[in-house]
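Showing just some of the chains, left in place.
Labels for the chains are A, B and C, by order of writing; each one numbers its residues from 1.
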Amino acid sequence: MNGFIALIGRELRLSVRLRADTIMVAGFFAVTVILFPFGIGPEPGVLSRIGAGVLWVTALLAALLSLDHLFSDDEQDGSLDLLLTSPVSPTVMAAAKILAHWLTTGLPLIILAPLLGVTLQMPSTSTIPMMTALALGTPTLSLIGAVGAALTLGARRRGVLMPLVVLPLYIPVLIFGVGAIDAAVMGFEATGLYAVLAGFLLISAALCPWAAAVAVRISAE
Amino acid sequence: MHALANPNRFLKLGDRIQPWALGLCLICLAVGLPIALAFSPPDYQQGDTVRIMYIHVPAAWMSLFCYGVMAAGSASFLIWRQPVANMMARASAPVGAMFAGLCLLTGMLWGEPMWGTPWVWDARLTSMLVLFFLYLGYMALGDAFDRPEQGDKAGAILALVGSVNLPIIKFSVDWWNSLHQPSIFSMAGISLDSSMILPLFLMVGAFQTFYIVVVLMGVRTQVLTAKVRAARLMRGT
Amino acid sequence: MFSSDRQEPKVIVTDLAAQRGGRLIFRGLSFTAEAGEAVMVAGPNGSGKSTLLRLLAGLAQPDAGSLTRLPPENDGLRFAGHRDGLKSGLTVEENLSFWSAIYDAPEGSVVKAIDRFALSRVSDMPVDVLSAGWRRRAGLARLILGSAPLWILDEPYTALDKDNVSRIDGILSEHIANGGIVILATHQSPGFETSQTVDMATYEATYQALADEVLW
């Protein structure tokens, strides 16, 4: 438990000091918010139609592009070897890293979502569904992505492999995520879609830290 | 079961099965293809384009089946450390990818006359494309390591994680209102004219036996490659 | 010290073999290290010292042979490899505090380690401004966070000056005197008594036959 908390603390600290992820997510919001209304003009209706899509593409990209370094930084400087020879189990380590990753890329997105909603002229009824869908979906992105990052750790042509491995697994989350927001906005019942997202989350929360841990161990060999 | 875990015994069994499978495959093709492409009745709605079905549907089923074998093989490789199971999984991947590609291709050919467009971003079509990419990812990952053992294990994990996509493909037609045909088989029974069932099943049989032949060949290649590697190791080069 | 509160530490290696990239690196390697022993792993570049130490640390699985470590859990182990495992963005103290939490070391361990490794002058500097030798020492300070009996060290003397080499030697021999085990690979000769030397050249596997079942 000690180790789990220490790992999260370290990841958060490093993220603020060295990595651009968190701020990049916020920065991307700024750009999206400035740019889309610019590109599309203030026509009502158009903006709000694409809100859910924009939101999820952001979430996906933020996750994907920051995942590249989830384990490889630690591998480069030798920390990974030391962590694997430490009393902290690899699964706990992977879980801590995944949680920290979500805290720095998924969470800011959820927090900023209402703001995006307003600037994209989405109806105010969409705020809660947006945040719910993101809250249920973004952790799954971090979880699945961690497995991809771990699997490709020691691989040749990692740059090509990682998206090939991860993107297919992301599609279902995206489909249901966008579906849930859109359903809610149009006044349909979205509970079923939330349930599917929650199901994905549960399955991946149960499997992914373990799978990532196994993959990391393999790459260290 | 345990006997099959030994590569040599597995190969011996394979030697016995392979000619039968090959013969069955040829018979199914010889009987099934003419019926499917010429003698079966055209659909009252779709006309002759319905004949694409006899390739499309078996290919779709086989691509799902191959992934199932791949996932099961990977699981028993990871859990019980059965090298043969992994070899089956790895041999299934290219066949599965081929079937997935065939399904996509015939689907697009079929979609052109039926829906007026070869492609829409509908749930079933998308998830099938995802399956195709998963196959590619699995094959690429398996070959991406300096140590083959590493590639085996990494690929096995990916296969397992990716298996969540299977139910999505299978039930996508029911979960979303899709352009795509719903399942032929349902609780209500078979919703297909009996004159179409025979050729369809002959083609399924042909594809299935073809799969068996190719997988046995693939496993044999892998066993031999591993032996060569072991021999090289012993020489220390 | 280590034996009083737990099991005697011990490492038993029998007939170990390892291959990398299709090349057999070593084979038939056996030795036993008891509490209070220092084992020196020697051999030319590329002979497999680091590979052996990584096997001992549990980072890789042997391709043949067996390996027993007592206690088997990782909290009895400290590994220090070619790379320090320090995060450049963090200060020396932040780095050590992190590892102390990971090792579940008692309160005050970090202060003690900083003191023992004479790091107090740099404890609040970010690791990336340290000179190579100081950085190395900061990495080695992990060893005495908590009290693990088995230390596996891959070229610990790299970049250290004479004074610091003897400082490390002092710490290592103290550890042995306390009933710990040190297994170290180095090209220099350590300044304390090592009880045995594993010479990698002896286990070189070139042109040696290896039974089928070893590989399968």
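To be clear about the criterion, contacts are C-beta pairs under 8 Å (C-beta built on N, C-alpha and C of every residue); 3 or more make two chains touch, one makes a residue touch a chain.
Keep in mind that this is a model prediction, so the values were computed, not measured.
Chemist: Could you list how many of each labelled chain the entire complex holds?
Modeler: Expressed as a formula in the displayed labels, the copy numbers read A x2, B x1, C x2.
Convention: only the chains that are shown with their structure count from here on.
Chemist: Nearest whole angstrom, what separates the Cα centre of subunit B from the Cα centre of subunit C?
Modeler: So the centre of subunit B lies 48 Å away from the centre of subunit C.
Chemist: Averaging over Cα atoms per chain, report the distance between subunit A and subunit C in Å.
Modeler: Once rounded, the distance between the two centres reads 37 Å.
Chemist: Mark out which residues of subunit A touch at least two other chains, giving numbers and ranges.
Modeler: 221
Chemist: Would you mind listing the residues of subunit B that make contact with two or more other chains?
Modeler: Answer for subunit B, listing residues that touch two or more other chains: 146-147.
Chemist: Which residues of subunit B touch subunit C in their complex?
Modeler: Counting only subunit B, the residues touching subunit C are 83, 146-147, 229-230, 232-237.
Chemist: Give every residue of subunit C touching subunit B within the complex, in rising order.
Modeler: Per the touch definition, subunit C meets subunit B at residues 19-24, 205-210, 212, 215-216.
Chemist: Which bits of subunit B are touching subunit A when the two form their complex?
Modeler: Those in contact with subunit A are residues 78, 123, 126-127, 130-131, 133-134, 136-137, 140-141, 144-147, 149-150, 153-154, 157-158, 160-162, 164-165, 168.
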